[in-house]
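One protein chain is absent from this view; the other protein chains keep their places.
And then subunit A:
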Amino acid sequence: MVYSFPEEVLEYVFAFLSSDKDRNAVSLVCKSWYEIERWCRRRVFIGNCYAVSPQIMIRRFPEVRAVKIKGKPHFADFNLVPERWGAYVYPWISAMARSYPWLEEIKLKRMVVTDESLELISKSFKNFKVLSLSSCEGFTTDGLSSIAANCRNLRELDLRESEVEDLSGHWLSHFPDNFTSLVSLNMSCLGSEVSFSALERLISRCPNLKTLWLNRAVPVEKLASLLRRAPQLVEFGTGACSTEIRTDIFSNLVEAFSGCKHLKSLSGFWDVVPAYLPAMYSVCSRITKLNLSYATVQSPDLVELISQCSNLKCLWVLDYIEDAGLKALSSYCKDLQELRVFPSDPYSAEPNVSLTEQGLVTVSAGCPKLQSVLYFCRQMSNAALIAIARNRPNLIRFRLCIIEPQAPDYLTLEPLDTGFGAIVEHCKELRRLSLSGLLTDRVFEYIGTHAKKLEMLSLAFAGDSDLGLHHVLSGCESLRKLEIRDCPFGDRALLANAAKLETMRSLWMSSCSVSYGACKLLGQKMPNLNVEVIDERGPPDSRPESISVEKLYVYRTVAGPRADKPDFVWTMDEDGALRFS
């Protein structure tokens, strides 16, 4: 006899499953569980917009309320993906407009979003609540006007790090007078000045506003007025703080900040005059996240501020902090989990600040909870890396950028293989790693042997031969994303590990040694992969097969070759023939 729970009970139980992994596992149990689960899945995450089509998503999950979609490969952030490559969101919006009338949330990353898409969103989803456009492009402030004017229940509008064509600041004034639902607004990437009175009124009438990241155009003398209207803020990003210091501005600011009892996160500080920083001292003890990566102030002023933030968990800062500042950080901020140090002058040959590997070593020693690191510097040694690895075996993300490509250990002139080897050997939970400096195939042997939980690996100017790539592809069991530029990796390793590519989200290789012939072969062998050759020199057919392609992007997909390729992208298909869009 077969006993089964009524569907409603199963549905109720499944509602407690939030992770996609769990829901996917549940779907595999049996056909009826698959059916029940797919009708009650409300959130879908699509890591690669070309891995699946909107139609496939809608067919399987008819009652979705929230989607998150990612488009271009990560290296697009550094201009390695040519313009017009793709990642257009419009087909998704148009399909969802027809099939998901109750959609509430759209979160996009590295996608091309047009004003047309934004207008369609604003008119198609009556209960639309959350729009997050991270590192997106293709739209103007006119598109934002549509969103402001039509989304009556909007809670979140987050434009972080997007490239918006800023026609005017007028878009903000399109929020109707009876619009009160705003919880989060991030407009930090915009340039134009918005009407200050419109902004003040908006903030005043939205009692649930918790996150407000202003843009550079809001001057420091206007901040107090805004803060006074929103003392409930949890996250706040200032505008430019470059107005010459005046006692009245300063004291207003002090008073306004002291009224904000719930502030946990601070950002902004463009061009901040150091004398303003003390205005924030009253909130420092509660601050857990501090983004000073636009603040061009020197180490002593930074230290003054940081030394008050005993509960700091996350710090983003420029290398002006220097080794001395990092030493102070390590002694004051024992709860620190994430540190990102950005370069103030990445293109100068000579160091402009006194920031070396020592700063990172000190933080790794003094901050026991440190798990996530992004560090730009100009010198590194194996000894330092080994020390960091031994100090912090709990590291989860380690991204090191030594500014000079192929820079060796500055003490011994050796490659940095053993240093990074120590990182992967000691940090058994490492999920993300970016390498730099002089590296041979040996480092990849270490990575393949030890980095069993590694999910994302970024390489540049590293390795000697295909052996390096082979170690990574054959050894890193959890690898999902691999991005490579300017490494001497070629056909053999790629073809020998073709099957591995189906277990990963994507592989990016640019300025490597992968021949067009090998790309064709890979496309033939692996029908579930899209093997895209990106080459701005014209069709690969017009050159000998042995010539290396400029860029290669390989990703698994159930949607087949994409139909929106530009004229410099070719998909290698099963017939081994070139396929144009």
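Here is the rule we go by: a residue touches a chain if its C-beta (ideal position, glycine included) is under 8 Å from a C-beta of that chain, and two chains touch if they have at least 3 such contacts; residues count from 1.
Note that contacts and distances are computed from a predicted model.
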item: Listed names "Superoxide dismutase", "AP complex subunit sigma", "6-phosphofructo-2-kinase/fructose-2,6-biphosphatase 4" or "Auxin-responsive protein", matching UniProt entry of the absent chain; value: "Auxin-responsive protein"
item: Identified contact with the non-displayed chain, of A:192, A:449 or A:478; value: A:192
item: Touching residue (missing chain; options A:485, A:520 or A:565); value: A:485
item: Residue in contact with the excluded chain [from A:54, A:73, A:86 or A:415]; value: A:415
item: Full-complex contact with the absent chain, from A:26, A:185, A:212 or A:407; value: A:407
item: Among A:271, A:304 or A:502, residue touching the chain not depicted; value: A:271
item: Touch list for subunit A against the chain that is not drawn; value: 75, 77-80, 141, 161-166, 189-192, 215-216, 242, 270-271, 293-294, 296, 318, 342-349, 352, 376, 401, 403-408, 410, 413, 415, 438, 440-441, 460-461, 464-467, 470, 485-486, 488, 492, 496, 511-513, 536-539, 542-544, 547-548, 550, 567
